[in-house]
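The structure appears below as structure tokens.
All protein chains of the complex are present and in place, except for one that has been dropped.
We just call them A and B in the order they show up, numbering each chain from 1.
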């Protein structure tokens, strides 16, 4: 049905967005590429010189590099697992005939509206603090000694905080999907005597597959770039136990003011992120058609 | 009150004329970047007094948390962005930035009485004899302890204690069943957090960061003794979760009566003796920063939050007028007249410590002055060193290196690493960074 004329019009309509994003991508990327080959420290601008591949080598041989990659993956996968499983559970719970559904839904989606640094501050000071936090009070109430989250389980603590922020997003999308499920089909299955778990496995879950894909895709993009929560809570430590790739770059750029090193780290991160993205498209992208 | 106010008006008027009439004629807007510490917020609150005396100047404040402020300000000055007219920076940045030519030298007239500035503070803010930043408040470090607990435990802490004295006292004061911990020290990783304390402590143990060839010295016996004793104290007499305690957390613990001894910045003294916030206000004793037996070194901790003018500013005259006002004797008197002498910004001017009223209201005055005067930032270690700085090393790379080392030591405190592993990690990390930066050939 598409005539040549509408094709031309379509191209014209697409162009501004594509051109803008292209410029927005290519200009910083080229500048970063250029900087990544320089010895360039912001605090010593007069000493700038050509570095060749040294910045890449330096970033890659950082003792924290592989741990940072591992932490990045653990963080992303951990949050995805919690938000997807938790999101399905909560979506199904809210979908039940309950009193005050509207209010419940509002309460559940609220964390999504909280600025990330604020969320991290709240959790660090008021929830997880080993002396003044609510969790410490709960532990003491049960006679246990308080857990020092950010020293003993730094990565777990960060995963919990980030999951809290993203759970509402997952819940919302999964709930929308759940509500579009054909009720007649469900009832038919129930009449046939299909038990609850097989109805879930063979009817609900396949129906939600597409929504789950979307949750995974969008969240992964955001989760790969997490650093504010780490900065506010653990500063990447103790040691490098909660340093992810973005934080490693942050450290180079904002503590060492090593622009060359940070640029090289940025390029490495982009490459790795794109590998993840391609992998993701192969594995789950099919669901999107 | 009227007397001081008039004196102040006179002083500011003098400064204004001296600093250049151009500033007073045009309408100038000053953008001032500052940290969100109590003294600076007070200064912000008193801006009205300044603008009333300088009608041509409007003041805009950018108040940020310390780390964000440092990032923002460093990016701006290094790119010559010119976004700020006055920067609030510390003794760490001043010499480094001044050498880069990023800061305008400050020359004040007679009325400012630059000779009144406490000599070590003044030295720390000067490069080649020229002052590049004016101190707003300054601090060293000292021991604060609970006199009532010490008495109950039957221990005394001398005016100038050794680390053995401190450890014995901490042991005697500890009663974990009552949530009463013998000693609270910084454990939160960061070059300005645990490493400020540990560097000072290492200085007092005779250790040094680098030898004269810039080789890191974490493999030395002195550093090992420092870290071992630090961990012993914290593990046995310290509070739980110490690896995330920084200045703020310890302050709060001490104010609530949970610490026997706290060794930290001298500014803390005015908070722990403040009856409004502190439950132990009248039970605090002070002593000098400890040293190890046989080492004549009390840590050499010195920090001054100071006001400086970037060369990229386009309102330098007005900026100087403001700095002259905010760091003057008159400002101290203004604060004293509004909120009492205890609130006066400490550590910058000798005259404050000669003031009888201040001495009466601030029981910590004498020890603070002793501590600041004892700090030698030109040679912080008893061994030969190639760097300056007391509780830090004044090189641009130190923020990154110090934080990385702080992470290792914090991990050791959290029990995730042994002393030897932490020191070995610090050594290899630092060697790597120093080689990259070109110090080690």
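Please note the rule applied: a contact is a pair of C-beta atoms (placed from the backbone, for glycine too) under 8 Å apart; a residue touches a chain by one contact, two chains touch by 3 or more.
To be clear about the criterion, contacts and distances are computed from a predicted model.
Engineer: Assign the chain not included in the display its UniProt protein name, restricting the answer to "SRPBCC family protein", "Carbohydrate ABC transporter permease", "Quinol:cytochrome C oxidoreductase" or "ATP synthase subunit b".
Structural biologist: "Carbohydrate ABC transporter permease"
Engineer: In the whole complex, not just what's shown, which of A:69, A:114 or A:194 touches the removed chain?
Structural biologist: A:114
Engineer: Of B:97, B:247, B:286 or B:303, which sits in contact with the chain we cannot see?
Structural biologist: The missing chain is touched by B:247.
Engineer: Just one of B:31, B:226, B:297 or B:391 touches the chain that is missing; which is it?
Structural biologist: Residue touching the chain left out of view: B:31.
Engineer: Touching the hidden chain in the full complex, which residues of chain B are there? Just list them.
Structural biologist: 31, 33, 36-38, 41, 44-45, 60-68, 71-72, 75, 79, 81, 83-84, 247-249, 251-252, 256, 267, 271, 277
Engineer: For the chain that got dropped from the picture, name the residues of chain A it touches.
Structural biologist: The missing chain touches chain A at positions 1-2, 6-7, 9-18, 20-21, 24-25, 27-29, 31-32, 35, 42, 90, 93-94, 96-101, 103-119, 121-123, 125-127, 132, 134, 137, 164, 167-168, 172-173, 175-177, 180, 187, 190-191, 210-211, 213-215, 217-218, 221-222, 224-225, 227-228, 232, 245-246, 249-250, 253-254, 259, 262-263, 265-267, 269-270, 273-274, 277, 281, 288.
Assume only the chains that are shown with their structure count from here on.
Engineer: Which part of chain A faces chain B closely enough to touch in the complex?
Structural biologist: 41-46, 58, 63, 130-131, 145-146, 148, 150-152, 235-241, 251-252, 254-258
Engineer: In the complex of these two chains, what residues of chain B are touching chain A?
Structural biologist: Residues 71, 74-75, 78-79, 96, 100, 188-190, 239-241, 243-244, 249, 253, 396-397, 399-400, 403-404, 407-408, 410-411, 413-414, 416-417, 425, 428-429, 433, 436-437.
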